[in-house]
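Structure first, commentary second.
Only a single protein chain was left out; the remaining protein chains are all shown in position.
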Amino acid sequence: MNANETMLEKGMRTVDLDSPQDGNRHMTLPDWLLQGRQPAYRGYFAVLQASCGHALQTLLRRRRLALAALVAFLPVLIPIALSFLSSSRFAESGNVVFVRLAEDLYVNVFTPLMALFFAGMLVAEDIEMRTMTYILTRPASRSAWVFGRFLAFMTVASLILICSCALTFAASTLHADLSLTRTTDLTLLIHYFGVIVLALLAYGAFSVFLGAFTKRPIVYGVILLYGWQYVATLVPGLVDFFTIKKYTDALLPLMATQRNVTEIHTALGTFTREVFLVSAGKAVVALLLITAVSLGATIIAVLRREYAADRAAGG
Amino acid sequence: MTAIIEAQGVSKWFGEVVAVNNLNLSIESRITGLLGPNGAGKSTLIKLALGLYAPSRGEIRVFGSRPRNNNAVMRRIGYCPETDYFFENTTGYEFVYWLNRYWGMSRRDARRAAEAACELTRMTERMHDPITAYSKGMRQRIKIAQALASSPELLFLDEPMNGLDPRGRDEMYALIQALADAGMAVVVSSHILYEIERITDNIVLMYRGTLLAQGQLHDIRGLIDRHPHAIRVESRQSCAISKDFLDLPDVTRLEFEENALVIRTREPNACYALLNDMARKNEGLIEGITCSDDNLQSVFDYLTR
Amino acid sequence: MTAVIELTDLCVSYRDMRALDGVTLSFGKGATGLLGPNGAGKSTLIKTLLGFVRAESGAIRVFDLEMPARAIDVRHRLGYMPEREISSPKVSAVSFLTYCGRIFGMSRVDALERAHEVLNYVKLGDSRYRNMETYSTGMLQRVKLAQAILHDPKLLLFDEPTNGLDPDGRIEILNLIQDIAERPGVSVIVSSHLLPDVQHVCSQVVMIDKGRVVQSGDIQALTPRHDNHFEIRFRDNDAACVAALRAAGHRCERLHPGNTWLVQCAGADGVRTIFETAARCSTQVRHLQPARHSLESVFLQAVGKD
Partner (left out) sequence: MPIYTNTYRQYDGQPRHRFRWLVVVEQELKTLAKFRVFKLLCLAAFLHIIVRLLQIVAYDVLAQDPNNPLQLIFANLDVVEIKASTFFGFLYLQTSVMFIILLYSGAGMICNDVRNNLMEIYFSKPLTWVDYALGKIMTLVLLGLSITALPGVLLVGLHNLLLPGMETLQASWWWPLSIMAYSLLIVIPAALCILACSAQLPSQNYATITIIMALVADSSLAGLLAGLLRQRNFLGVSFPLALRRIGEVLFKDTRVLFTLSWHWCLLFVVAVTLFALFIVLRKVRREEIAQ
């Protein structure tokens, strides 16, 4: 530094002589800051609750939620539109309409989509926005944190999908062959609820894992959940056991059982491919296993990786 | 005093870049200034102590146990990071509140602690505004608030003075001093010397990932007392003054500047004695005496050279 | 000499908050410091000069060009070092600067050559070939400085140039800025809340608080020497010396931190009394310097706090 700079110029200040200490403006601390006044530590469950609550609040505040809900509730319009447009020309079976919507849209498209949309960013967001340091310096159990986040995701995603699915069901009753009061139909509805929740669990957990493990969970998620799952069902052999779709398909009550042989159209021609079926019980076990393994891997990733190291965005 | 943080042979590298190299260190329970230029490894050391990083080699212990993923240690620690990142779309109050909840407080405790912490950092008025509307000083204060809300025993402040205006810095000094008086151990990292000088003389000097020196500032100064001092005497008659110094045995060099004389000596005491003598005898002969080698800057310069 | 920048009754608002309130100023050649606490409106002023922020009312003329309208022409002759930390993953400093030069409009050869030249100038060594994500704050600061001077502009705007720098780095950056400011025909505006920075680089200063100009002028004139005020440090035995000095009617105040004292000699007594007191207390004066008003105190006076 410039040798001629005086101490005053260096930013030092004169102090009041009467001040007891070396001169900083004296400051009295409140009682709660004194030693041994730490608030009670509530442990695992409190952290889980906090994590879930915070994730819920963040999710609910986003405009993204509205976008997701908008997309998820679009199918409700289809049976209604159908009943107006085509009732004169041909009678639709409400049962068929609902089952097609539930299977083709809710289970196969919306669950992976919601998983990527919400769960993919659950952990990734904190890493990307670099708020992870705050969380990792709390005495919070990492597993409680991950479980809390996951719980929040499950609540939001399954609420959206189940509400939308129920509304679609109600709208489908405008057509013949489906009734809000018949037990078999309601059982069917509840069956789909179950499948949706199970699929969300597996897809969600997998997406959370991608988020904790990679920098671009969404791109990889799209490649795996849409690209790979599609390719694996085309390729003959057993590779489709490495998809989640296989097990969710096995849980579908009506269509899945009719699909043990599929015709595949490719550039090289059309050929048939035998599909090895999985029993519903095994499928449930498999889905739960995928969930558990993915969440476990996420927790291990959070425990072991050093998220504070990242500097630049988009690297 | 007992050591709160103990590092034994700690190294940390990222890929091929060494951030901290073979660090042996123990920090006691009072204000410790962590000093070093940018890239010296101060932040890395703090993050190692917080368990955010696992040491590549060696061991670091905080309150006697390893900090990484150790909730018992985390419960006693507060941390105010250097970077300005917050949860999206939150107000200052909510930010502190949720971090309190993550800490493991009940709703009521978290609310109370958040309010109290905001009051302490004088954020009560603006605490319900979104963080994006805060100025740099307010963001700094809200970060301090979240670190203090759980009344930790050990507080890490990573570059807390960075970007603060003089008033903000004054408040920060006062707060740190008060916290230390209340018995909290505070580790403050900074690269600006007079900032640290102002709060503590208990310093840890780091440079390029290695520990240069640790201890009381004057101890360190004593350590380098054998190092030649350069005393700058401002006088309009520097030639006249210089004659007397030619006879002093330990003067190694005399340099003339415009209206000033720089004396390099291995024996500062004798030089000062002579200067004081002269000044007493001749009013107005000596207009200024400065020694650029007896502040923290020079300690630092000397050790890093 | 004509002013490089002329502001007349400039008002800028962000939504309901008034960031600049009737600023009338002119900046000439050489270095001018823009001083003020956080949130005073320094950054807003600079951004208005760049055309990033539109003024609500008032006129801005830079290089005699009407500002928002001729922004592109002005930017040809202007360099800006932003406050916020930049990063650019997977890009080296050389590559980044070459890019900056090329978006300025240089040919590839010129840009590469100048990139290396200014990187040499800001003393960014071999790390210039490394990815910028591995840089420390100080190195990023140098990159920011380098891109500002890359095209040899005649007007340079530095927003908090020493933010987050260590002492050595800070001095180096300040020296570089000083060096740039001494080039013929160059105007430099340095915004900072660090008073020593402004003192180091600038001869003129403009103080801003709450969007208004509170004080402006020559730094030397604003910080006159105190009469008979000295900064003193004794070898030891401070307490006795200070007591003796006070007994003789001199005012002693302690400078925080450390053991430096601000002594105001009473009457016509000069430094000699101090040396004599020291000798009587069998110690030495080890530091003696006429005290000077710090910019900080000038600033605090101007702002009206403390």
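Here are some notes:
Think of it as A, B and C in the order they're written, each chain with its own count starting at 1.
Convention: a contact is a pair of C-beta atoms (placed from the backbone, for glycine too) under 8 Å apart; a residue touches a chain by one contact, two chains touch by 3 or more.
All of these numbers come straight from a predicted model, not from anything done at the bench.
Put simply, the missing chain touches A, C once the whole complex is considered. Within the full complex, the residue among C:Leu25, C:Val91 or C:Ala248 touching the omitted chain is C:Val91.
Touching the missing chain, out of A:Ala166, A:Val197 or A:Val222, is residue A:Val222. In the complete complex, the residue from C:Ser107, C:Gln220 or C:Ser282 that touches the missing chain is C:Ser107. Listed here are the subunit C residues that touch the chain not shown: 14, 47, 50-54, 72-73, 75-76, 78-80, 82, 84-91, 95, 99-100, 102-107, 110, 114, 117-118, 120-121, 144, 147-149, 151-152, 179.
Mapped onto subunit A, contacts with the missing chain fall at residues 64, 67-68, 71, 74-75, 78-79, 81-82, 85-86, 90, 92, 97, 100-101, 104-105, 109, 113, 116-117, 120-121, 124, 128-129, 216-219, 222-223, 226-227, 267-269, 312-314.
Basically, only the chains that are shown with their structure count from here on.
Counting C-beta pairs in contact, the chain pair with the highest total is A-B. Chain centroids computed from C-alpha atoms place B closest to the centre of all protein C-alpha atoms shown.
Taking each chain's centre as the mean of its C-alpha atoms, subunit B lies 22 Å from subunit C. One finds 49 Å separating the Cα centroids of subunit A and subunit C. Note on chain placement: the centre of subunit A and the centre of subunit B lie 43 Å apart, centres being C-alpha means.
For subunit B, residues that reach two or more other chains under the stated contact definition are 166, 194, 198, 290, 297. Among all residues of subunit A, those that touch two or more other chains are 1, 10-13, 22, 24. Those residues of subunit B that touch subunit A in the shared complex are 14, 47, 50-54, 69, 71-77, 79, 81, 83, 85-89, 98-106, 109-110, 113, 116, 119-120, 146, 148, 150-153, 166, 170-171, 173-175, 177-179, 181-184, 194, 198, 232, 290, 292, 297. By the touch criterion given at the top, residues 17, 36-40, 135-137, 159, 162-168, 191-194, 197-199, 201, 269, 272-273, 275-276, 279-280, 283-284, 286-291, 294, 297, 300 of subunit B touch subunit C in their complex.
The residues of subunit C lying in touch with subunit B in their complex are 36-39, 134, 136-139, 160, 163-170, 193, 195, 235, 256-258, 270-272, 275-276, 278-279, 284-290, 296, 299-300, 305.
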